[in-house]
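Just one protein chain is left out here, and the rest sit where they should.
== chain A ==
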Amino acid sequence: MERPEWAPADVDLSRPSVARAYDYWLGGSHNFEVDREFARQAMAAVPDLRLVARANREFLHRAVRFMLDQGVRQFLDIGSGIPTVGNVHEIAQQVDPDARVVYVDIDPVAVTHSTHILAGQPNAVALLEDLRHPEAILEHPETRRLLDLDRPVGLLLVSVVHAVPDHDDPYGLIKRLWTALAPGSCVAISHVTTDSRPDEMGEGTRLSGRTNTPVTARTRAQVEDLFAGLDLVEPGVVWSPLWRPESPAEVGDHPERMSFYVGVGRRR
C-alpha cells in the first residue's frame, strides 16, 4: 500500500546538511563530521566561501533592520537554518520586545535546535515546513497564532530560494507567499549565482548535490524576476555587500565575488 501524504521525513545524519555546513562556514560548531567534510570540500572549490556566507548573513541582518525601520514588527523567516548569533527574533526584539518571528525550515535538526533555543520565547516559533508548500506555512496554526496577516510582515527568503529547482516554480511560490501578506509587507531574497565566478561557484553548486538541499544557481535577470509584482527597494537587486552597507568601507573591493544577488521588495 502506498504511504499516505502525512508520512514524516526521515532524519538522515549520514548526509551533509546545508544548514549545518553553513553554520560551520560562519564559525559555529553546530555540525557533524559529514557536514564539515562537505563544508571543506566546498571551501576547496570556493576558498573564500566563509566570507561569501558571512556577506549573506550580513545582508540578512541589514534587511531585517531595514524592515524594522519601516515599521515591520513580524517576520516569517523561511529557510532559517541553524540558529547562530544574531537570530532574527533577537535583532527584532532589541527594537520591539513584542516583535513576532516564525522560523521555517525543512531540516529537522535545524528546527528542533531552533525549538530548543526558543524555549520560553512566547513570540517566536520554529516550524518544520517546506517553502514549496506555502499554504501549509501560511495556514499553520502557529503562524496564525503569531502573525497578524492583516498587518505587514517581513518575509525573509535568505539563501533558500536557490534550493527550489525550476520545476517547483519558485516564482509562483514566492508570489503565493506574499499575496497572502498585507500591503506594506517586505520580501528579502538572497540567491546564489555563478554569474561572477562560473568555475568556482559552478563547482560549489555541483557539490551541493551531495546534500539534502541541492542548489540551482540563477542569473541576475532570474533573481529580478523573483521580485515580479513587488516594488523593489533601492538599490534593487545587487551583489550582497552592496545592499545598503553600513559604511562604504564594509563593501570591499570585489563585491561580485560574494556571488549572491540580494534585494528587498515591498508589497503595494
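Worth a mention:
Keep in mind that, in the parts below, contacts are C-beta pairs under 8 Å (C-beta built on N, C-alpha and C of every residue); 3 or more make two chains touch, one makes a residue touch a chain; residues count from 1.
To be clear about the criterion, contacts and distances are computed from a predicted model.
With the options "3-isopropylmalate dehydratase small subunit", "1,2-phenylacetyl-CoA epoxidase, subunit C", "ABC transporter permease" or "GGDEF-domain containing protein" in hand, the undepicted chain maps to the protein name "GGDEF-domain containing protein" (source: UniProt).
Annotation: of A:20, A:140 or A:162, A:20 touches the absent chain (contact as defined above). Between the chain not shown and the residues A:54, A:151 or A:220, the one that touches is A:54. For the chain missing from the display, the contacting residue among A:116, A:145 or A:254 is A:116, taking the whole complex into account. In the full complex, chain A touches the hidden chain at residues 1, 3-4, 6-11, 13, 20, 26-32, 54, 57-58, 61, 82, 85-86, 91, 108-113, 115-116, 246-247.
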